[in-house]
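Up next, chain A:
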Amino acid sequence: MSMERTVTQAERVSGGLWEGIKAVLARIGFSPLGVVAFIIIALLPLVPPFNQEHIMRWLVMGAFLGAQAVAFDFTAGYINVVNFGFAAILGVGAYTSAVLSNTLPILIVQPGLPPWLTIWIGALAAGLIGFLLGMLTLRLRGIFAAVMAWFVGIALMGLATNMPKLTRGSLGFAPPPLLNTTNNLPYYYVALGMLLLTYICLRLVTNSHMGLAFRAIGQNIDAARASGINPTRYRVINFTLSCVFAGLLGGFYAHYIGSLTPRTVMHTSKTVEVLALAYIGGRGSMWGGAAVAFPFVFFIEYLRSNLSQLPGLHMVIYGVLLIIVMIFYPGGAAQLYSTIARRIQRRAKGG
Partner candidate 1 sequence: MVILETQELVKNFGGLTAVNHVSLKVYEGEIFGLIGPNGAGKTTFINCITGTYPPTSGRVFFAGEETTGLPADVMCRKGMSRTFQISQPFPRLTALENVMVGVIFGSDYHWGKPPEKVALELLEFVEFPVDPHTPAEQLNTVQLKRLDLARALACRPKLLLLDELAAGLTTGELGDLMEIIRRIRDSGVTIFMVEHIMRVIMGLCDRLAVIHYGTKIAEGPTLEVSQDPKVLEAYLGVEHEL
Partner candidate 2 sequence: MAALLEVEHINAGYGFLQVLWDVSLKVEKGEFVCLLGANGAGKTTTLRTIAGFLKPTAGDIRFEGQSIAKTPAYQISQMGISFVSESLNLFTNMSVRENLLLGAYRVLDKKKQLQALDFVYSLFPRLKERERQLAGTMSGGERKMLAIARGMMSMPKLLLVDEPSLGLAPQVVVTVFEALQTLRKEGVTILLVEQNVPSTLRITDRGYVMEQGKIVLEGPSKELMNNEHVRVAYMGI
């Protein structure tokens, strides 16, 4: 779906129109093959059997999970800090948006703002939490930062549960829908748009000089400091950006799924799901998680509908795959892809 390395100036200038298009695409993180893959995914719901409502629902979930994996990998794969409170921050976005757009009299506030506006406010709120979390975990290295984020995540979930007047706590409440329809197709394009937006925005950042700084502090913080990078600043920027998109996705989820409880969005196991996807997809690639998300959701939903006597089997599979990837193939699917691509290229050149 994308090119791994940053495009050099020389490449951008040289070559004809085709090269120029390729360079522009690479800047936003796409290879020509990636574009093709994306178009295929976008057209899927128009062809049977994908045009059935329940399968379109899987597609929406695929895009939603994929976008989450992208935003998660932006932190984990670049500055090498696992944001273990990711789901909770996504939940902050979801709840902010849901409460602000609420019109139901079951809660004390009924601002009733349009969801299209509130999901952005939710994103900002999540970004603010991300900013604070970034500040908080600044001086902490690796595992300390991850555990701190985890605790903050649990605390946020605790808060959401403990403010029943705003959130109805674990009883859950139903935010108004984003679109005036119960069809999944429009939602799918919104979700896909969000995936694209998340991916392109974050990709633009990582392809810029800032991305180099992220990778530098993620790989060797002492050397990064000695090279003039202020780790504090970049870490906070990274956390904030990643959380803004998490919040945005949370808002979308709230208004799509139409029912919200702290456990179903903010629980640690939700973070782990995204984490597993991002790592299986290939850490530091960003597109890996998104690409893997679709087949995974299909696989899982297939299992769920056909093997309903085995609840949670898909989670076990997630776990096993995560373990296998971590031990034997840390590059994940993205590395597999680039190895194969390189081999094909070499063979094409040789033959």
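The criterion applied here is as follows: contacts are C-beta pairs under 8 Å (C-beta built on N, C-alpha and C of every residue); 3 or more make two chains touch, one makes a residue touch a chain; residues count from 1.
As a selection rule, all candidates are chains of the complex that A comes from, given by their letters.
These figures come from a predicted structure and were not determined experimentally.
Here chain A appears alone, and the candidate among 1 or 2 that touches it in the complex is 1.
Of all residues in chain A, those touching candidate 1 in their complex are 5-6, 8-10, 209, 212-213, 215-216, 219-220, 222-231, 284.
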